[in-house]
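So that we are looking at the same thing, I have put the structure below in structure tokens.
Yeah, one chain of the complex is gone here, protein chain that is, but the others are all in their spots.
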Amino acid sequence: MDSGLRVSILGGGSAYTPGLIEGFIRQKNRIPVDRLTLMDIDAGKLRTVGALVTAMVSDAMPEAQVVLTEDRGEAIRNADFILCQIRVGGLAARHLDESIPMSMGLIGQETTGAGGFAMALRTIPVMVEIAKEIQETNPSAWLINYTNPTGLVAEAIKRAASIRHIAICDEPMILQEALAAFVGTQPEKLFLDYFGLNHLGFARKVFYHGSDVLPALRQKLQVMPKEQIEGVFGEETLKDPKARMELTNTLRIFSETGLLPSPYLQYYYYTGEILKHQQEVGKTRAYEVMEIEKELLLEYARVAAGGKRLEKSRGGRWHADMMIGLLAAIANDSREVFIVNVPNRGSLPELPYEKIIEVPAIVDSAGARPLAMGNMPLKVKGLIQSVAAYEELTVQAALSGSRSKALDALACHPLVGSRDTAWQLLDAYLDAHERYLPQFKR
Amino acid sequence: MDSGLRVSILGGGSAYTPGLIEGFIRQKNRIPVDRLTLMDIDAGKLRTVGALVTAMVSDAMPEAQVVLTEDRGEAIRNADFILCQIRVGGLAARHLDESIPMSMGLIGQETTGAGGFAMALRTIPVMVEIAKEIQETNPSAWLINYTNPTGLVAEAIKRAASIRHIAICDEPMILQEALAAFVGTQPEKLFLDYFGLNHLGFARKVFYHGSDVLPALRQKLQVMPKEQIEGVFGEETLKDPKARMELTNTLRIFSETGLLPSPYLQYYYYTGEILKHQQEVGKTRAYEVMEIEKELLLEYARVAAGGKRLEKSRGGRWHADMMIGLLAAIANDSREVFIVNVPNRGSLPELPYEKIIEVPAIVDSAGARPLAMGNMPLKVKGLIQSVAAYEELTVQAALSGSRSKALDALACHPLVGSRDTAWQLLDAYLDAHERYLPQFKR
Amino acid sequence: MDSGLRVSILGGGSAYTPGLIEGFIRQKNRIPVDRLTLMDIDAGKLRTVGALVTAMVSDAMPEAQVVLTEDRGEAIRNADFILCQIRVGGLAARHLDESIPMSMGLIGQETTGAGGFAMALRTIPVMVEIAKEIQETNPSAWLINYTNPTGLVAEAIKRAASIRHIAICDEPMILQEALAAFVGTQPEKLFLDYFGLNHLGFARKVFYHGSDVLPALRQKLQVMPKEQIEGVFGEETLKDPKARMELTNTLRIFSETGLLPSPYLQYYYYTGEILKHQQEVGKTRAYEVMEIEKELLLEYARVAAGGKRLEKSRGGRWHADMMIGLLAAIANDSREVFIVNVPNRGSLPELPYEKIIEVPAIVDSAGARPLAMGNMPLKVKGLIQSVAAYEELTVQAALSGSRSKALDALACHPLVGSRDTAWQLLDAYLDAHERYLPQFKR
Partner (left out) sequence: MDSGLRVSILGGGSAYTPGLIEGFIRQKNRIPVDRLTLMDIDAGKLRTVGALVTAMVSDAMPEAQVVLTEDRGEAIRNADFILCQIRVGGLAARHLDESIPMSMGLIGQETTGAGGFAMALRTIPVMVEIAKEIQETNPSAWLINYTNPTGLVAEAIKRAASIRHIAICDEPMILQEALAAFVGTQPEKLFLDYFGLNHLGFARKVFYHGSDVLPALRQKLQVMPKEQIEGVFGEETLKDPKARMELTNTLRIFSETGLLPSPYLQYYYYTGEILKHQQEVGKTRAYEVMEIEKELLLEYARVAAGGKRLEKSRGGRWHADMMIGLLAAIANDSREVFIVNVPNRGSLPELPYEKIIEVPAIVDSAGARPLAMGNMPLKVKGLIQSVAAYEELTVQAALSGSRSKALDALACHPLVGSRDTAWQLLDAYLDAHERYLPQFKR
């Protein structure tokens, strides 16, 4: 790189932004930044988060200019990399995404559950608009998207625009970090033989110095005291019943199948138990996050006003490190392996050739090229194929505004199941989110 | 054919046998029979049904000899065609297959529901034994199997033995008959562009004189009064709430998707409603069938003892006609189209090459050769791929006696869903059916 | 059928027409004809052949009206079936197709050899025009095409128009007739497990009463005296050195590989020998055919003028019978098996899904539906895949007029081989056929 990069963050007012900026600061030698544009449609959050970010950057990375803007076009035009972390309809819409299925006895999760469907319908039109704007006004820029539901959004962008684009999710990286902790090494020393779709992936083997460490790890975890296991994930996990349940379920799946799953797999495998838990909790995750965000914004404001160092933020090291590592691999043409969401092209021969999948890929200045991951184990193949079909239908529905496709999509969803429920749910969603779903207006 | 055929019926004591014999009598010119062997391990039923069959045959087809035997080897050795309609564990086992999932809030259907899993574990070892005996003692004979779960049994036989074998189910034929009634023609005038697995198939198009009649039928059914529709299926349907529900659900699926489904699809698409219905009924289908059979055997005994003509039997014309039509196509080398269960070989490219599928095939003396049916509609592809994976795992479990495979299989089943439930169900089944599952003995 | 059919023959002035008409007369009960339109752009041939046909029909099938026309539109509009047997550029162009490669030491055959490439370039634009005219003016008509190169023409029509269309070739039927003669049965009693492309197909198994007769036939032919073998094909074969060579080569391939090939396979397998033979003969097949045609037209004129019965014609029973059998299967919705050229759709999984292939298909009023023929034997798979790629490129070149695609296509042709030769050949062809290749005009 001749000079520093220009990075724009769409949805820059998010509570995740400061954590990400910390990452840029940590890695400023590897990937120097010249201009950092935060763009958000929520002027209030942009102001609060922007003030903190401006302070952080002027302190630790003074050569970089921070720009705050509500003008998406400006953010898009002045960037080498456009990071995208928007939330169409905000947490209020997420609350509906989650609570509507919950009220019908269904999993109300925002990506894997039926909530992901509603989120896709709302998010895809906006993301396609963004992609088209990039194509027209700044075609050489890279869009790095982690707006959820990531896989579906990537599928839609691929169909609607022709831009330089990688979709990522920090889940596989978190898995890799946790594995490294158990093995006692650095994450980058491991290679995950990982395959699937976003939030529906599995590590089949994990190589460390050429050997698969999963069989030994499986045995070890079966006898290790629960507290010790949780300890690896830090005190926070020990205190959070949701995190503990997720961990327990994930390890049960690993123990029974020998495949290390994305934590989202629990929604498919322990549906009943999770429904029960959600009913006990009695409030949506959106609601919890609203409370967390409120506190965080106060904290951000405190620090921006000159208070002592930031005591909490969202996203954490992992999220920032994966994101910035990916940027660096592209910017520096360094050909590194990342688990990303990319078009299949034969990597998983049992899924359609053009489907967006989540697998290890080589990333360099030319983008991401998937490794050939081969056939999938029979015990998870059907689920993955099934969700792949749901995803394709949902993208078609979101792009076309066809109610019939939307119904077909929901009826395909393994966590919805029945067409009756699908009808009910679709009606409720179209009603609740009407203003965000112009494509479905009759 | 130079001379008449020798036909053996394994499970010949079944209440379905007289209906089948009526078919042979109806079609004796097309396919003359020399020897008819009924074999059953239930001496009582064999005696009752055998007496009736002997009377029927001596009256209408005197050139044919009727043999009753409890010796399977004899029945296998002396046959050109071996029809197989056994029920391992009888209706008592079926009652358990159905009631155990019902008690856990799951669909207790004997093929599509979890019951089909238990039935497969019990039935596959016996059917494989039969197939191997045919291979050794009468390799030129044809095994025509309609013992349920047909697709899974065929999958197991294909792996374990090398015999001449076709697996059939009368469902598609019933569909074709019903369609013909609506169109106002003979069933054989229609061609069903049909694809899927046994009890999980769809007609995508139905050709009559070269045109697809489904779009017009769909419109017509949407306005036709319900009673008139039911009328096509006869008075019996009108009186049977289960049949009416099945019909209603099937037509809803057709109306919404444009695909005409096997009636078993309702279990996937209207799960909640059916569960509710089953709880209201409060007894298993096995229990109902026991009562029906009891009456039928009395009726059979009455007629065999010289009473006037048979007033009821099971299976009906359709079942017998498909079966005997198939036999005739093989025996007469007449190259006709039947929807049967055969190895895929590319007919449905999105399913494994060796998988047993249910599609139209050309049947002649060389057996059944599937037509190339092409890619499946996205809206049902995922479900079919998912159940295909479940079936492969179940067959592996049934052949190997591996609990871990059995668990993986159940956990893949779209109507089971969660691994917790899968564990519970597996334990309950292995316990309840212990004497029929030697392969799982530790 | 309510009334007789209207059949139009494009290229009706061909010497093959009277043989075809004889077929219609032979089968008039199975497939009654009301109107028979012969269309040709060669007024002289149309007059001669038309006079004979008019005489034949008025004699044997007086209810049918014969129409002679030079107006293609008229022939297309007034037809239920449009048979197409045109030859763009006539035999003069064929002479160039064959002689140009011959002069470069290459096989000069009109379909399998490089000649087929030139023929495709000339024929495809005209056939696409015809297909589009059918689509616009008579979309419910069936186009039955046997204009060579049949497979390539079908490929082009499929891409360019959406009409009811089957492409056929009498080769597989001739094979089936010959086999029936050896087995001592009727052709329709056999089922050929046949796969490949037009003029590049193989029978892997041939079933008669459920058993494969090829192994025994192979042994028999290895010991049978050559004369006796040739005798099966009639005196004509015995007298024709070209036919004898073809037969010998075909049987050698069968003997060595166990696969019964289309006779055109000799061009790939005995290239050197055939080149030598062609050089000895010293004239093109086109030239020979010109002489044959001249004599035939004299003979036709003689008979039309009231002379005694026709003593020779072209095409023979086989050709007519396959053609009319196919028409009858469509018209009568009789669902029979024919080996035809149709889109793959998974029938041969190792070829592209949309490729036109030659396999057994069920033919009825809805058209032709291929059987799933499965994977190909390794020993011929590569050749077939290779020619399939050549065909796709040739069609692309013919439709687009791209010299670069044309060169790529020729360079892929197994009988051309080198790019240098391909260049030379392409230049020579584009030059020689300039008036027929407007799409390549710079």
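In this document, chain identifiers A, B and C correspond to the written order of the chains, with residue numbering beginning at 1 in each.
We take it that a contact is a pair of C-beta atoms (placed from the backbone, for glycine too) under 8 Å apart; a residue touches a chain by one contact, two chains touch by 3 or more.
What you are looking at is a predicted structure, and each value in this text was computed from that prediction instead of being measured.
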Let's see if you follow the contact definition: name the visible chains touching the chain that is missing. A, C
Please identify which residue in A:G210, A:G306 or A:P438 touches the non-displayed chain. A:G210
Sort through A:T37, A:N344 or A:S418 and give me the one touching the missing partner chain. A:N344
Kindly state which of the options C:N78, C:Q385 or C:Q439 is in contact with the chain not pictured. C:Q385
Could I get the residues of chain A that touch the absent chain, sorted low to high? 189, 191, 207, 209-211, 330, 333, 335, 337, 344-349, 353, 362, 364-367, 369-375
In the full complex, which bits of chain C touch the chain not displayed? Write them out. 252-253, 256-257, 268-273, 378-379, 381-383, 385-390, 392-393, 396, 404, 407-408, 411-412, 414, 417-421
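Just so we're on the same page, only the chains that are shown with their structure count from here on.
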Which chains make contact with chain B and with chain C at once? none
Looking at Cα centroids only, farthest away from chain A lies chain C
Chain centres from averaged Cα atoms put chain A and chain C apart, in whole Å, by 58
